[in-house]
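Below is one structure, written out as structure tokens, with a few remarks after it.
With one protein chain removed, the remaining protein chains of the complex are shown where they sit.
Chain lettering (A and B) follows the sequence in which the chains are written, and residue indices restart at 1 in each chain.
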Amino acid sequence: ETTVRMLKTWDSRYPGSVVICDRFAELLTEASGGEIKVQTSGPETIPPLQQLEPTQNGLFQILCTYPGFHTGSATILTGLESIRPDAQAFRDSGAIDVVRETYDALGLHTVSVPLAHGYAIYLNRDLSDAGDLSGMQIRALPPQHPYITAIGGTPVVLPPPEMFSALERGVVDGAAFPLAGATGYGFTEVTSHYFGTNITSPHVILANKAFWDGLPQEVRDVFETQASILEDETPDTYRTLNNQEHARMAEAGMKRLTLSDSVAAKLDDAVVKGAWAFAETRDGETAVRLRAAVEAAGLLE
Amino acid sequence: MTETAAAPGQGAATSRKGSPLPRAFARIHDGLTEAGLWAAIAALAGLATLSFIGTLARYFFGTPIGWGPDWASYLLAGCIFAAAPAVTARGQHVAMNLLESVLNFPMGRLLLSFAALILTLAILTTTAWIVWGALRAAYVAGTATAAGYPIPRWWLLAVVFYGFASSAVHVLRSLIGLVATVRSDQNRV
């Protein structure tokens, strides 16, 4: 029997905490017939931006997170924001080997890269006359600034706690944020319009390297098989979550907008350029190889 | 109740009587502490100005300062830890020396101050040592802050280390000062 300490980045507001992190824990326990027990801790134990180190140190054996929370150590996964969320094609591309190289160097083994999707831009007014974000100030994380600029908006940096009061009082006109869980976070209370984007949210499950290397082969097999199962079901899970979220938004009176083809194309183009430009900031050579792998597999189309 | 951990100037008082080397060390350390305080003052002024100008730039000119919030938080960290040794040197940390106000014989009070200073020294030294480990690791790995406008993590950890380590030295100097006072009192008797 193995007890594994897993660290999660999110509290219960974000559905990914349940459908990715808790789900993986559940899959491991089931597949091992109860041999693998997972004890989870959340952001109240280790703050989200500080979670890589305690996993590297072995305080936790598994980390279930979003690559945006450790950009001080690795940025390459950001490139995957531009790919189609197709788990099979992603595995076949061999891209995971490139990802593993990067995290191996950090003392971490990459267990799984579940590809979630559904990223929206919430506005407290309608699109501009040009059908884009012209004249609007949009709160977004710095790596996403090129996306906002490409469709006419002015990106603004605000700390998360200030985002909601800023939206409510009109300090900013909008914000970029994942779709799943948006109602729970309170977007319906502070904004009135929203539109979806084709941004993918790659999540990542990492294991402490020494822990991983010390596992018997049959236990590693359990981890790997279950990782594939999780990766395969994640896009469908998010499709369901996103649909539920659209319904909740409609119920709360949120108006769903559609970008014109030309504006949407500009955004898509900016997502590819911006995501890879940011991915290259820490280790350009590896990011280029990662992009080549997913591009060859047709994941950028 | 006093709000004094390391009584201000105790260390300096000892060094004045002591040999030239410790005296020079004490002077340098006090100078460094004041310089740290000035750096913290500059950091706070920068933090306030940055947030203010950032607001104006966004609202009136539609050109928000993207790096503003990240740098505001770096300046906050710098401000806290660059000033920490000065807080210790001035004895401005809050403490609840309830026992001290109850004990009314001098020897008891002396022992109490001694115990408090020893424990504080041990805690600050341990904390500084822990931070030093993280500082070295961050330097070697080249880790940056997980922010939109990252800076090397060791920059921040270096200021944190300075805050604890220099505070520990101030406590040590107070402790030496206390011992010296007791010795000279005994000599007089």
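The rule we apply is simple: a contact is a pair of C-beta atoms (placed from the backbone, for glycine too) under 8 Å apart; a residue touches a chain by one contact, two chains touch by 3 or more.
Just so we're on the same page, contacts and distances are computed from a predicted model.
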| item | value |
| --- | --- |
| Absent chain [UniProt protein name; select from "Heme exporter protein B", "40-residue YVTN family beta-propeller repeat-containing protein", "Cytochrome c oxidase cbb3-type subunit 2" or "TRAP transporter large permease"] | "TRAP transporter large permease" |
| Displayed chains contacting the withheld chain | A, B |
| Which of A:P142, A:G184 or A:G284 contacts the chain that the document leaves out | A:G184 |
| Contacting the left-out chain in the complete assembly, out of A:T2, A:S41 or A:T281 | A:S41 |
| Residues of subunit A in contact with the chain not shown | 11-13, 41-47, 49-50, 53-54, 57-59, 158-159, 161-162, 164-166, 168-171, 184-186, 189-190 |
| Positions on subunit B where the hidden chain makes contact | 1-3, 5, 37, 40-41, 44-45, 47-52, 54-55, 59, 69, 72-74, 76-77, 79-81, 83-84, 86-87, 90, 92-101, 112-113, 115-116, 119-120, 122-124, 126-127, 130-131, 133-135, 145, 153, 156-157, 160 |
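Keep this in mind: only the chains that are shown with their structure count from here on.
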| item | value |
| --- | --- |
| Distance between the centres, which are taken as Cα means, of subunit B and subunit A, whole angstrom | 39 |
| Residue numbers on subunit A that touch subunit B, as the complex places them | 49, 53, 68-73, 106, 137, 141-143, 145, 154-159, 282 |
| Subunit A-facing residues of subunit B, complex | 58, 62-64, 66-70, 73, 134, 141, 143-150, 153 |
